[in-house]
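Omission of a single protein chain aside, the complex is shown with its protein chains in their original locations.
A and B label the chains in the order they appear, each numbered from 1.
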Amino acid sequence: MATPVLDKSDAAGSPEPGFADSPYITVTMRIRRFNPEISADAVWEDFQLEIDPKERVLDALHKIKWDLDGTLTFRRSCAHGICGSDAMRINGKNRLACKTLIKDINPEKPITVEAIKGLTVLKDLVVDMEPFFQAYRDVMPFLITKDTNEPTRERLQSAEDRERFDDTTKCILCAACTSSCPVFWNDGQYFGPAAIVNAHRFIFDSRDEAGEQRLEILNDRDGVWRCRTTFNCTDACPRGIEVTKAIAEVKRALITRRY
Amino acid sequence: MSTTETNAAGIGPVEGASLYSVDNPAPVIEPPRKRTKKTPKSTRGNFELAAWLFMRLSGVVLVVLVIGHLLIQLVLDGGVSKIGFAFVAGRWASPFWQVWDLLMLWLAMLHGANGLRTVINDYAERPNIRLWLKGLLYTATVFTILLGTLVIFTFDPNIR
Partner (left out) sequence: MKIHKYDTVIVGAGGAGMRAAIESTKRSRTAVLTKLYPTRSHTGAAQGGMAAALANVEEDNWEWHTFDTVKGGDYLVDQDAAEILAKEAIDSVLDLEKMGLPFNRTPNGTIDQRRFGGHSRNHGEAPVRRSCYAADRTGHMILQTLYQNCVKEGVEFFNEFYVLDQLITEVDGVRKSAGVVAYELATGEIHVFQAKAVIYASGGTGKFFKVTSNAHTLTGDGQAAVYRRGLPLEDMEFFQFHPTGIWRMGILLTEGARGEGGILRNKDGERFMEKYAPVMKDLASRDVVSRSIYTEIREGRGCGPEGDHVYLDLTHLPPEQLDAKLPDITEFARTYLGIEPYTDPIPIQPTAHYAMGGIPTNVQGEVLADNTTVVPGLYAAGEVACVSVHGANRLGTNSLLDINVFGKRAGIAAADYSQTAEFVELPENPESLVVEQIERLRSSTGTERVAEIRRELQDTMDANVMVFRTEQTIKTAVEKIAELRARYRNVAIQDKGKRFNTDLLEAVELGNLLDLAEVMAVSALARKESRGGHYREDYPHRDDINFMRHTMAYREVGADGSETVRLDYKPVVQTRYQPMERKY
């Protein structure tokens, strides 16, 4: 694999030569490339660029795409950790490229970026998200109530009942947790942390009346019992959700039938 | 700039370069197993819950049984040197020790087998290998449990 080394003048946003107190540093981005229209093999490719260490990994990827190699392909949208498009494996850990600053991941060494694991790689950093969303849909992620006629005003809920499931409402479905799970890497039929988190959000919502059904779904062979409590998911979550704890709460609810 | 681009431009014969093109793409990189609309099939059983609970409970019980067993066998009353046919025969004369060892055999074997089952589920990639590994595991487990149980119940101190 050829390693392109670029002139400074070539790089994006590079400062004027001789600029003494420039905030820019040189980093190497080592990216796992795969393009089935060219080769069946994935390869590592290095890019060197000048970047302000306070910028995001996403900014670095944009510099590459916009100024060096337009074929680099990744998903992104909001660029501040809300839309969940740009989950990727950065230096071996799942993160959002838009929430990871260059200075926080040791720019001295090459920064490795690759697609999240356990899902089909379609091109470069783009994976097939369909199995992930299938698992999400399979836990019935919507409010189910049994009352025959809807109340005219809002359903009442105490602040404490609302607080009970607050943590799991933060999920943005970025798949960072699910694709950090060693069980999921090998067996994508496992529901995975994200689906369980979204089931948790409804099981513990005092307004919902289908908790029992969701618990039964997660009681199955590929449900919560496959969790090995490695805490990878909690580490990976860009929203700070205590994912492993949520899974444990679902397990406990299955045993005690109280939720 | 990069090999990939060189390939695209068709400069230089790179191994495998001519195999794939825009209209004849390579297969994508798939994970070992994935969820689709039809999988996994729901079984609606409680087996996994039972297995999970069993692992925790049997683990606790095994801690008592195994540590007790090790103490008696290896530490108390002169330690390991005392063990012989007579010692075992003496112990198995009592129904208490019979039950102790039987329990230890069953729990340890089931606990271990279930643990290995999850390891196979988690790490064996190909369906064929999974099938064989699990077959081997179950056979070995059943054989050991049956043989051990038979020995405990049919043990004859006067053999020789």
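In this section, a contact is a pair of C-beta atoms (placed from the backbone, for glycine too) under 8 Å apart; a residue touches a chain by one contact, two chains touch by 3 or more.
Here the structure is a predicted model, which means the values were calculated and not measured.
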*Options A:G84, A:P131 or A:G188, residue touching the unrepresented chain*: A:G84
_Residue among A:V57, A:M129 or A:I247 that touches the chain left out of view_ = A:M129
*asked:* Using the document's definition of touch, tell me which of A:R207, A:R228 or A:K245 contacts the absent chain.
replied: A:R207
*asked:* Touching residues of subunit A against the unshown chain: what are they?
replied: 35-37, 54, 65-67, 69-71, 73-85, 99, 101, 122-124, 126, 129, 133, 136-137, 141-143, 150-151, 153-159, 162, 165-166, 169-173, 202, 205, 207-208, 240
*Given the full complex, what residues of subunit B touch the hidden partner chain?*
8, 22-23, 25
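Throughout what follows, only the chains that are shown with their structure count from here on.
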*asked:* Please tell me the distance, in whole Å, between the geometric centres of subunit A and subunit B computed from their C-alpha atoms.
replied: 31
*Enumerate the contact residues on subunit A facing subunit B in the complex.*
1-2, 4, 6, 33-43, 45, 68-69, 71, 117-122, 128, 131, 134-135, 138, 182-183, 185-189, 216-217, 219-223, 225-226, 228, 251, 254-255
*Which residues, counting only subunit B, touch subunit A once they are in their complex?*
1-8, 16-17, 19-22, 25-37, 39-40, 42-49, 51-53, 118, 121-125
